[in-house]
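Just one protein chain is left out here, and the rest sit where they should.
The block that comes next holds subunit A.
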């Protein structure tokens, strides 16, 4: 890196200033500027870099405008912001919405019951949640598979045994696994919220097939998932009124936690990084002053060489 910088900016910049001679030359107005070749290379690089950047930006923008779907509006999420952790009460309610509504069709196969401990549930509660489901295990001593109540280490059960069964039950559409859906969809939780609350009647001229519904936020508009969130569609254990938008907000927060369980940790990391780097910045500033002090307090004398 340093070598490359040196080659481009002129090795003089990185040389040690031990001797006074070169330094005087450096500070004098006589020192040479960049050569023609170097100027040419640098300006070409600059123009090319800028051009490629502008092209990428333009392409991205044109792709955004090319679809017919509505773009989800930004919501003021509680966990947006440099230091903002998840609202864990909301994550817990979101789990309740998933369990009471979405679980009928969507799997959440990368989340285990143990993941809930210390996030939205106590250990005892998580054990109770796990014990509610039956898990296939085996083979036992006689070589048979058997069902047993779930344990903390089990993953959340899927509603269908495989994708074909899921399609067969949903008019050929596959309800995707929700574990990483927030990371996997443009717009993240804004999109989930808009999708869940955005169902409208199909505009004139739009033909929906059997089992399809119209949702302007879904690419193409025709989605095979019906509106599932109505007021009182689920029940919250903390007594929060279960309006459709409250449930959509909570389940989107929960799904964001599923996709990104390390978010709290990262917010803490931000605070630590700011702390450490400001200390390091102070050290670097002091070092710079220290190293330059000889240069700054140095006096230059110009002694013309008399012509003999």
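Basically, a residue touches a chain if its C-beta (ideal position, glycine included) is under 8 Å from a C-beta of that chain, and two chains touch if they have at least 3 such contacts; residues count from 1.
The rule is short, and it goes like this: contacts and distances are computed from a predicted model.
Asker: Which of "UBC core domain-containing protein", "Complex III subunit 9", "Adenylyltransferase and sulfurtransferase MOCS3" or "DEKNAAC101749" is the UniProt protein name of the chain not shown?
Answerer: "Complex III subunit 9"
Asker: Please identify which residue in A:38, A:71, A:88 or A:167 touches the non-displayed chain.
Answerer: Residue touching the chain left out of view: A:88.
Asker: Which of these touches the unseen chain: A:141, A:210 or A:238?
Answerer: Once the missing chain is taken into account, the touching residue is A:238.
Asker: Out of A:104, A:134 or A:268, point to the residue that touches the absent chain in the complete complex.
Answerer: Result: among the candidates, A:268 touches the missing chain.
Asker: Can you list, in ascending order, the subunit A residues touching the missing chain?
Answerer: 78, 83-89, 92, 118-122, 124-125, 238, 264, 267-268, 271-272, 275-276
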